[in-house]
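Note that one protein chain of the assembly has been removed; the remaining protein chains are unaltered in position.
Here is chain A:
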Amino acid sequence: MTAAISLRDVRKTFGDFTALKAVSFDIADNEFFTLLGPSGCGKTTLLRLIAGFEGTTGGTIHLYGQEIEGLPPDRRPVNTVFQNYALFPHMTVQENIAFGLQMLKWPRADIAARVAEMVAMVRLGDFVHRKPAQMSGGQQQRVALARAMAPRPKVLLLDEPLSALDLKLRQEMRSELKRLQRETGITFIFVTHDQEEALSMSDRIAVMSAGEVQQIGRPSEIYEHPANRFVADFIGETNLIDATVEAVEGQIVTCRLPDGETVHALANRAASKGQSGTLSIRPERLTITRDPPPGESLKGVLGASTYLGTDTHYEVRLGPNLSLTARMQNAEDAALRLDEGDPVHVSIVAGAARFLVT
């Protein structure tokens, strides 16, 4: 099975600034693939290289086995949903959606049928004769989606298509996008800097930083097994603690924390005794109790707490150089009434600590 998109050592420089350094990965057919990373890490640049708006400085891009370097955007079977939508202001919704089909010289009857199908798919039936300026942001967004999907592209590129929408609409559109991707079977390459969006929608995620891919994997892999400190920090919340390896037993290392306590953790790759690295523990994998629990636990004093509805965030001071954040569900019958200054025990859910070799 050939990959939908195959990038090999793709580089891009603007003058003496390097926007992408030797990016290589494959995107499978029918995949919902997400590029995730902070602002300026090169997500849009990568998308523009695939669409053909910019040429690569080095490396190759294959689309279903065919090298596409040198093909202009209008000869690539790839369509884009632009961040600002870029709907043609002088055309109605219908004309916008039909545009690509007209350029491909589809027969008139086929165009009408396809436009009707797309309009139904994005539920814009009442708006077909409106101009973009007469529609809300969410409606424009759906027109942009319909316009890009109408010509049945092999790959659909979406550059932060939800970022201009308000929270409620954004959540609605997430499931909408997911549904469209499933129904059409088109390969989606979705750009976002919103990790929640990435985790909830994607089959696989590529986490990028400063022009490099840091990790590629399924959402749970990225969250549970971050490849390095950047990924652990960027995806979700975590406690990052400098630590050194005390003992090694297969994948499991015993690491020493700044104040001398020891913790068992799963190492991201082979570690050796004396090596330094970072311990990453998610706040929701920490449990706070008044009494010492059975097994491994750390002693501390409760600091500030933040009530968040379903959960509460607790700050626990373990020593002069170390404090942790724990996130506990708020149970209805709060057996655990904790106040600032209370002595407590913190235990780590078995197998939840990660040691990241630097």
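Definition applied: contacts are C-beta pairs under 8 Å (C-beta built on N, C-alpha and C of every residue); 3 or more make two chains touch, one makes a residue touch a chain; residues count from 1.
Basically, contacts and distances are computed from a predicted model.
S.K.: The chain dropped from view, which UniProt name applies: "Sorbitol dehydrogenase", "Spermidine/putrescine transport system permease protein PotC", "Cytochrome P450 protein" or "IclR family transcriptional regulator"?
M.R.: Of the names offered in "Sorbitol dehydrogenase", "Spermidine/putrescine transport system permease protein PotC", "Cytochrome P450 protein" or "IclR family transcriptional regulator", the absent chain's UniProt record gives "Spermidine/putrescine transport system permease protein PotC".
S.K.: Touch as defined at the start, partner being the missing chain; which of A:10, A:87, A:124 or A:302 qualifies?
M.R.: Touching the chain that is not displayed is residue A:87.
S.K.: Considering the complete complex, identify which of A:16, A:74 or A:249 is in touch with the unshown chain.
M.R.: A:74
S.K.: Of the residues in chain A, which ones touch the absent chain?
M.R.: Residues 51-53, 72-75, 78-80, 82, 84-90, 99-100, 103-104, 131-133, 135-138, 140-141, 147-148, 151, 164-165 of chain A touch the chain that is not shown.
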